[in-house]
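Notes follow once the structure below has been shown.
All protein chains of the complex are present and in place, except for one that has been dropped.
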Amino acid sequence: MTDVLFGYPAKEPAHAGRPTKVHPGKRVTMVHTLTPAADLGTDVEDVARLVSATGERMRDADLDPWVADVDTAQLQGLYRDMVLVRRMDAECMALQRQGQLGLWAPLNGQEAVQVGSARPLREDDFTFPTYREAGVNYVRGAEPAQYMRAWRGEAHSSYNPYDLGSAIQQIIIGAQALHAVGYAMGIQRDGTDQVATVYFGDGASSQGDVNEAMIFAASFDAPVVFICSNNHYAISEPVGVAAKSPIAGRAPGFGIPSMRVDGNDVLAMMAATRWAIARARQGHGPSFIEAVTYRMGPHTTSDDPTRYRTQDEVEAWRRRDPIARVEGLLRAQDAFDDDFTAGVQADADALAADIRTACLGMTTAPAISILDNVYAEPHAGIDEERRWFGAYLDGFADAPAAGTQEQAS
Amino acid sequence: MTDVLFGYPAKEPAHAGRPTKVHPGKRVTMVHTLTPAADLGTDVEDVARLVSATGERMRDADLDPWVADVDTAQLQGLYRDMVLVRRMDAECMALQRQGQLGLWAPLNGQEAVQVGSARPLREDDFTFPTYREAGVNYVRGAEPAQYMRAWRGEAHSSYNPYDLGSAIQQIIIGAQALHAVGYAMGIQRDGTDQVATVYFGDGASSQGDVNEAMIFAASFDAPVVFICSNNHYAISEPVGVAAKSPIAGRAPGFGIPSMRVDGNDVLAMMAATRWAIARARQGHGPSFIEAVTYRMGPHTTSDDPTRYRTQDEVEAWRRRDPIARVEGLLRAQDAFDDDFTAGVQADADALAADIRTACLGMTTAPAISILDNVYAEPHAGIDEERRWFGAYLDGFADAPAAGTQEQAS
Amino acid sequence: MTEMTMGKALNEGLRQAMRDDDHVLVMGEDIGRLGGVFRITDGLLDEFGKLRVVDTPLAESGIVGTAVGLAYRGYRPVVEIQFDGFVYPAFDQIVSQVAKLHYRSQGAVKMPITIRIPWAGGVGAAEHHSESPEAYFVHTAGLRVVAVSNPQDAYTMLRQAIACDDPVIFFEPKKLYHVKGDVQLGTALDDAAPMGLARIARSGTDVTLLTYGSQVATALDAATAAEDEGVSIEVIDLRSLSPVDYRTVTASVRKTGRVVVTHEAAREAGLGAELIASVTERCFNFLESAPVRVTGWDIPYPPAKLEKHHVPDLDRILDAVDRVLDKPNSFTGVEL
Partner (left out) sequence: MTEMTMGKALNEGLRQAMRDDDHVLVMGEDIGRLGGVFRITDGLLDEFGKLRVVDTPLAESGIVGTAVGLAYRGYRPVVEIQFDGFVYPAFDQIVSQVAKLHYRSQGAVKMPITIRIPWAGGVGAAEHHSESPEAYFVHTAGLRVVAVSNPQDAYTMLRQAIACDDPVIFFEPKKLYHVKGDVQLGTALDDAAPMGLARIARSGTDVTLLTYGSQVATALDAATAAEDEGVSIEVIDLRSLSPVDYRTVTASVRKTGRVVVTHEAAREAGLGAELIASVTERCFNFLESAPVRVTGWDIPYPPAKLEKHHVPDLDRILDAVDRVLDKPNSFTGVEL
């Protein structure tokens, strides 16, 4: 008969849980303690963290080794990334409010999750973002127009995925988790040491697809990193609807080691992702990161969050701002002078201006183009519809701009 | 910063894990230690057990309290149940081999899971079985014809679910897990202390629906018991394809306490299910039981298991037979005399004979009946097709048996 | 009679249905505190409480699958799918369980589930938010499928759908949520036209124009425009997409002899195909020209800026009317 023990697996010497020593094989680990919380809204301290909300560097034996090389210059880089991402997000919000975009899903508050988890990727890695991961695409090298061509309604994807190493932003909640696992299976078959990463939300963790993705990833030891951006809400539903205990606690059950990380701590996010990516590159299979963060803005520009949450709650999270704490850290290192901030500010302004220009300069494709790319090879049905539609459009030949490019309004 | 600890949640005093003391609320527990196994085929000792393979009564502090009332007479009853279930199964296999059934999914080897988990149900509870749970329906009071009317191809369900308190046997893998949770949500709304139980296999644990079911159950504290019959195979795929570590380890991640039980030990199954049912009845929400067992026969009568597993493996499991070990226990209690066995044998023979008679006596419904019950209320489309089909059948009025009942061949 | 938007009418219909029968409950994503992303369930949580207005985890198969279990238990769940494009994860539960359980159980298990789907395009939405999946459900035996086109129908037919012992897929054109109309609240359901009947939205003698949902308004506009040219169009709002009220449809076609069908959904194996096939089977000898479809192209729904080229508009409908009247039209000279 077995002992009656909590925990899974049986208790082990503490060091065995350190990320650097996580055994690649069958061992299932949860690297950080999880206390099932009565209220997931208040569990934000139960995370791995390297920088406090006030900007002090904290020690974490698991994470520290993964950011030992991060010097002041790199920290400044992360700061700059986040400021630019926030500015990009704000500009797109503004463009939407001005009627230039149909919709925007703001990421304000989640800059650290996105920058911290995307920076560790190599150019030849591949990521699978959701609608909210514009900050990830910033890191992947997006051109200005590539942030919002789709949100403007000009096309379904803002960019060619192979240009950025980033799949098209997924709107069907959770579907991309399986794509990432399949892509990672492809990497295995090619025998390279690339990795795939995938983003999804706390709400998404309820979808069958996300769970199946973990099962497939574990079954095939796929080199994939699951990044759950727990921003505390699925539109109006607090994370407590989706999970009675921390989401990071699910992965070990599927045989996937996981970490629960302060998602507003860019350094911790970078460390955790490096840990997970290293495991994947070395052939040790999938890992899972729950990034505990907060969506400061509305779900999308269509949403009114005052209907379901208090200003107090939002303010509490403002005090955990991901950018401010890096500022604190940099100040402590005397690396936050006017030169630096002015440079960052100028870059941010330039990015915003470029985005605006790109957006306003967009042209709408001709009507007949809606029949393009339905199939990759010739298709009798589409060919016929093209003839019909062409003949129809020709009937308007004298009408202005029919069948030709329209200038954006 | 948190400690680096394995396990989830943090270690607690050992007694806290005992089923009788499992806290109803947010506390997430795995009652028995799980050592992630390199080969799930060899992990059969890592289970809660009350009767050894050779029939000795073992002590288990978690389970014992739940079967303190089980006396010799009750044990004899469980033995009888299992013998009758095995005989019923064998008879249906024979009927299929003789061309009387289209298909049969044998449960041989899994009698203890089914009898042990179904006996604790009250008549007004409700269960959601798969195609393989004929033994559960035996316990639910099935009449002979209610085992195989569907397998004979006469109807899609062998019985009216409300007669047995058992949903129609589900073939879509995993779908019924959600039905059970929904049913349990209905119980909550009615304010009764009934419970729902649901069966699915090791393979089924990969389906999105099963995972979503756990998420919904946890979210709503639904009074439902998940029973995963891990019979080591999903058709030809060994459980290792579905799970790199024991399936019972998944539930705690969703906030659901779980137990991993020897599924060939009817007493342990009964104890575990009573524990889970008690939790549900008392308003403490869902529980999960992984019953570790083995499918001794083919997946269905269409399957040839020699293509994917060895006779040695099957023989090893024969030594863990669920019926033999109760025989051992009864012998030790001097409760296995000829009178008893003869009585059980006679009952089994009678059941088999009744099943055969019921099967051979079945009549096939008339052709036009295929249009019945598509809708519960009048439907113009079906009404019209009924007129058309009726007129068509009338054209064959002189042909033998057209539109009338056919005697079974 | 009260003037209200379709969204409000649906809200009133739900409220009435919940008051009429305490086994009715609503469930879905964001339908509780938020009142749904379209506010169709606004205020219901306050009136009926958490047990009857259920914010669920984000999983459509889970929502429909648990609704099946609730129906097993005797409840009448009303499920909101947040947008048309998110119904597919629930497709298995809908097709194999919701649609078939009554049949599979020989009538023992009823599935009085209403699945509400904010539906179709024309609202400038992001991808997956403008789908017209109705043909999938029409092709699925065991389901009833309806589509509403005005506040009164929205109010009444939603109550009828909920009261019906069969599962109903209930399509609500997003484009019409804010359009107002007069609604008679609180009438007895028996007094209303049954959900299964089509409605002649406008009488006419030359051409029968079959449509449903937000296309009804476009069709009526086309009929008005055609009138100027002396063409009298009868516009039929199908209301019930499965079963189709062929009695009303064939009576019209036998009168006009000419048929145009319009819908937003793709053409290939869409509902228009069913309508034309059935009309041809039933009215062949009355037809004076080939029935014609004006539909979305056989493409995924296009990006918002281009959707106007996909959703049939007045011009495309009039072009089809010309075609069935053998007047010059865009197909003149095009080989088929």
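Which chain is which? They are A, B and C, in the order written, and residues in each are numbered from 1.
In this text, a contact is a pair of C-beta atoms (placed from the backbone, for glycine too) under 8 Å apart; a residue touches a chain by one contact, two chains touch by 3 or more.
Source: prediction; values computed, not measured.
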| For the chain not depicted, the shown chains it touches | A, B, C
| remark: Out of C:197, C:251 or C:273, the sole contact with the unshown chain comes from C:273
| field | Option touching the unshown chain, where A:43, A:81, A:133 or A:212 are the choices | value | A:212
| Touching residue (missing chain; options C:33, C:180, C:255 or C:282) | C:282
| query | Since one chain has been left out of the picture, which residues of chain C touch it in the full complex? | reply | 61, 85, 88-89, 91-92, 95-96, 99-100, 103-104, 127-128, 135-136, 138-142, 242-243, 246, 250, 265-266, 268-278, 280-282, 284-285, 287, 289-293, 297-300, 336
| field | Touching residues (missing chain, whole complex) on chain A | value | 126, 155-157, 160-162, 167-168, 172, 175, 177-190, 196, 208-209, 212-213, 215-216, 219-220, 372-377, 379-382, 384
| task | In the full complex, which bits of chain B touch the chain not displayed? Write them out. | result | 102-103, 131, 150-156, 171-173, 203-204, 206-209, 234-237, 241-242, 302-303, 307-308, 364-365, 367-371, 374, 381-382, 385, 387-389, 391-392, 394-396
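Here, only the chains that are shown with their structure count from here on.
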| Centre-of-Cα separation between chain B and chain A, whole angstrom | 41
| What are the residues of chain A that contact at least two other chains? | 206-209, 241-242
| note | So chain C residues touching two or more other chains come to 56-57, 59, 61-62, 89
